[in-house]
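As you look at this complex, bear in mind that one protein chain is not there, while each of the others sits in place.
For chain A:
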Amino acid sequence: MLEPVLFALFSVSAVVFAFNVVFRRNAVHCALHLVGVLLSLSGMFVLLNAQFIAAIQILIYAGAIMVLFLFVVMLLNVKGEAPLLTPGAWKGFGFFFALIVFVELLYIVLSQGGTEGTPAAAVPLPPGFGSPAEIGRILYSTWLFPFEVTSILLLIAVIGAVVLAKRKFA
């Protein structure tokens, strides 16, 4: 009984925050509403029995990455910059990408929505689902290769950032 209520609460807040991220003028306000989106999503993860992902979502995204975002926004003190394109051209781009996303979503809904009638909740969860131990086991067995590739990718990004930042002072 509580679950649908919480789901409605988190999804509505996620959508409202997301709209504000787009429509707010002030960059800091945008970043704060993005934090709101991340927190709402974290609540959804808990409802999906993925507590570990929920905690990581808060810890990494809301707690670290968004603080860095804010740090940069506050440091640069971004006031409305000169637009790259005319407002009309931006709108054209916006509608174009929105159309692509809409077609994608439509495709997903039409291809899967009708055939698989059983809702996911009816399937009993395997024991230990969503627990840190189980996620660790899967990450280091089934998904070991993608996991390691991701870590190397991040390492490359870190080295690249250091090289780019150092070049300025050389």
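Basically, contacts are C-beta pairs under 8 Å (C-beta built on N, C-alpha and C of every residue); 3 or more make two chains touch, one makes a residue touch a chain; residues count from 1.
Simple rule for what comes next: contacts and distances are computed from a predicted model.
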item: Which of "UvrB/UvrC motif-containing protein", "TRAP transporter large permease protein", "Carbamoyl phosphate synthase small chain" or "NADH-quinone oxidoreductase subunit H" matches, in UniProt, the chain that is not displayed; value: "NADH-quinone oxidoreductase subunit H"
item: Absent-chain contact - pick from A:F23, A:F71 or A:F129; value: A:F71
item: Of A:A18, A:M44 or A:I58, the residue in touch with the unshown chain; value: A:I58
item: Contact footprint on chain A, counting only the chain that is left out; value: 26, 28-29, 32, 35, 51-52, 55-56, 58-59, 62-64, 67-68, 70-71, 74-75, 131-133
